[in-house]
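The complex appears here without one of its protein chains, the remainder shown in place.
Chains: A, B and C, in written order; residue numbering restarts at 1 for each.
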Amino acid sequence: MPDKLAEARERLARANRMIANEGVLDAFGHVSMRHPIDPGRYLLSRSRGPELVQADDILEFTVDSEPVKPPTARLYSERVIHGEIYRARPDVNSVCHHHAPSILPFCVSLAELKPLYHLGATMGTSVPVWDSRDDFGNTNLIVAKPEEGASLAHALGANWIVLMRRHGATVAGRSLEELVFRTIYIARNAALQIQAHSLGDISHLNTEETEMAGAFNLEPGPVMRAWEYWSVRLDKAEGTWRQPRAKTATRRPNKPAAKKKPAKRRR
Amino acid sequence: MPDKLAEARERLARANRMIANEGVLDAFGHVSMRHPIDPGRYLLSRSRGPELVQADDILEFTVDSEPVKPPTARLYSERVIHGEIYRARPDVNSVCHHHAPSILPFCVSLAELKPLYHLGATMGTSVPVWDSRDDFGNTNLIVAKPEEGASLAHALGANWIVLMRRHGATVAGRSLEELVFRTIYIARNAALQIQAHSLGDISHLNTEETEMAGAFNLEPGPVMRAWEYWSVRLDKAEGTWRQPRAKTATRRPNKPAAKKKPAKRRR
Amino acid sequence: MPDKLAEARERLARANRMIANEGVLDAFGHVSMRHPIDPGRYLLSRSRGPELVQADDILEFTVDSEPVKPPTARLYSERVIHGEIYRARPDVNSVCHHHAPSILPFCVSLAELKPLYHLGATMGTSVPVWDSRDDFGNTNLIVAKPEEGASLAHALGANWIVLMRRHGATVAGRSLEELVFRTIYIARNAALQIQAHSLGDISHLNTEETEMAGAFNLEPGPVMRAWEYWSVRLDKAEGTWRQPRAKTATRRPNKPAAKKKPAKRRR
Partner (left out) sequence: MPDKLAEARERLARANRMIANEGVLDAFGHVSMRHPIDPGRYLLSRSRGPELVQADDILEFTVDSEPVKPPTARLYSERVIHGEIYRARPDVNSVCHHHAPSILPFCVSLAELKPLYHLGATMGTSVPVWDSRDDFGNTNLIVAKPEEGASLAHALGANWIVLMRRHGATVAGRSLEELVFRTIYIARNAALQIQAHSLGDISHLNTEETEMAGAFNLEPGPVMRAWEYWSVRLDKAEGTWRQPRAKTATRRPNKPAAKKKPAKRRR
């Protein structure tokens, strides 16, 4: 089934660019998905900024994070983050590691990230924090060794996001689309929490609300609605978006349709 | 009068995109208007991100929030927000429900949103807060049942905005144009209040100033001036804007007009 | 000298759009300049968002803020801000009234705006604050009557900016170019002060530093360098900017010049 794989690579490349276009990923960080046919493998780009990732950049790795084919390009150092989570969590089919500006303050302070509104509830009821110092002492902070990846995966446990002290965060999803939704809306919730914090005491979602709102928003309806939105925004940023032609034409008196049509066609 | 309806759908679609383009709406939230001919109906898009809404997406609903024609696409779950407000408030002809980043901090903290400058005075002298827990206990936060919409409409009362705890806000207007103005400038006022809060005690508008400044800014002059501005900004974002040709030509010595004109025409 | 006036109108329109493009002006606010030939008159746009102002929109007013020709379009309500300052200050040749997001927090709190770096020193050594309540009690905050404009001009005194409680700010310049520089860099300084405030005690420029740094940065060199920069940024935002062709061609081994040139020519 070569088409299924080709489509997965294109969709994964697009997810990389979408999350980057929303300001959650910058020159660093990466997004992967489990191989659509072989669950013992995963797909991940060669080493480059996620905003630049195209389908041609997507390579296959075993869950040991070894490239399936001898690589001709530089690889991400932190592949084990992905491999070790896929090994530990059969229910996870997509992973994003990032250093979002709104999430980092919760990685370098003792403030607890909490779901503050229904869309942030997709973070789940518990957000564990992993500190590389606990198991490995002083390091360069990079999660490059299998035991480092396994330690992080252990800290993630059955949750959907793990914060990494002085580093960033890793987010998991049951599907690529769910991952994109969760990654972006946790970042939005974090930005909100920082702003709200300056206003005084905060009222967050309780456990039951978090579970119900999280489940509702991860239904296909909301997830695909958000995917379409971020996808169109990406197209606009990449200059490939065209305003759709109306099926039911409306003429506005001061803008003759004859003049307007070619302008639309041109762009 | 089919033209009046067609124009309303186009204008409503544009309002959706304008408010989204100003950062007040994202993948979620929606904007509606009362049907221009039948006051017992309202117009609202099918379920999609407001930045993507086109005239073709706009459907008709009864005030019971039932689609007039059998729907062929997914509908917004929270239609009752609109329907119940149109039912309760004959003076309201347009409604926006959103989760603006600057408004949410006031939905999750006890800080009171206040008019701080003349443009923010359009929020009115009182900003009620509705908490889904009061009437319905723990929920997924979504306002989907008629009784939830009615409870929210009751909390709105005779005011123009109601904040929703751990969720967002709903804004009302006597016209679509007034709604757009009020929605965007309340969001700007909220952002200002968060910034000002960090500097110490705040001097807000008193009741009389709020009433006078609110009334002044909702006159057709300011409202249409702002609409034109946001509309042009939307055109720029959508790539359909062209710099107007000067009626009175001015030649600048270092840029010969002959060279400049084709460049303008091309874009 | 019709050319001098035509050029002034074009330059003033551009200044309106430049300041708006830098986020200091939005749908409201306005920029004027003294008439280049008749010092008893000034130039100001008809009522529209400053980002939209073109040379054709610029009208002539007497210092009584009466239009020289019978107006065919809506005029700004707050023209007297400009007229009364031109009357009171013969050394002022350009005025901007705005509600910049970074300035407003200083208009609604008791925090004093201070020059924190050399570029902010263009605000001068004193920043008076005017409160409409002092002379006029509760109003709609709009400065529309000649006596309101005169009161504001009196508060400005010999300074270069006056903050307006619960409203915004008015900035003055000896030239249009100086005004643009001062307006934008005071807004940048204000944003910096809000950020710095959260970090603890602030070290601001003393009087002598403010005078020396302010004078240095208002020399033609810095002022025109900044004008060129904001002007190019405006061209980019308006889609009229083209990357300049290199005079001294450089060939890069991996990008053959033959392929690169037509791409540049096309845009």
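Rule of thumb we're sticking to: contacts are C-beta pairs under 8 Å (C-beta built on N, C-alpha and C of every residue); 3 or more make two chains touch, one makes a residue touch a chain.
None of the values given here were measured: they were computed from a predicted structure.
For the omitted chain, the shown partners it touches in the full complex are A, C.
Touch with the chain that is not drawn comes from one residue among C:R46, C:H154 or C:R233, which is C:R233. If you put the missing chain back, the residues of subunit A touching it would be 3, 6-7, 9-10, 26-28, 47-49, 51-52, 54-56, 74, 77, 99, 101-102, 104-111, 138-142, 165-168, 194, 197-198, 237-240, 242. Of the residues in subunit C, those that touch the hidden partner chain are 116-119, 121, 188, 191-192, 195-196, 198-206, 208-209, 212-213, 215-216, 221-222, 225-226, 228-230, 232-233, 236, 241, 243-244, 246-248, 250, 252, 263-264, 267.
To be clear about the criterion, only the chains that are shown with their structure count from here on.
One rotation lays the C-alpha atoms of subunit B on subunit C, and its angle is 90 degrees to the nearest 5.
For the pair subunit B and subunit C, the distance between mean C-alpha positions equals 29 Å.
Among all residues of subunit A, none touch two or more other chains.
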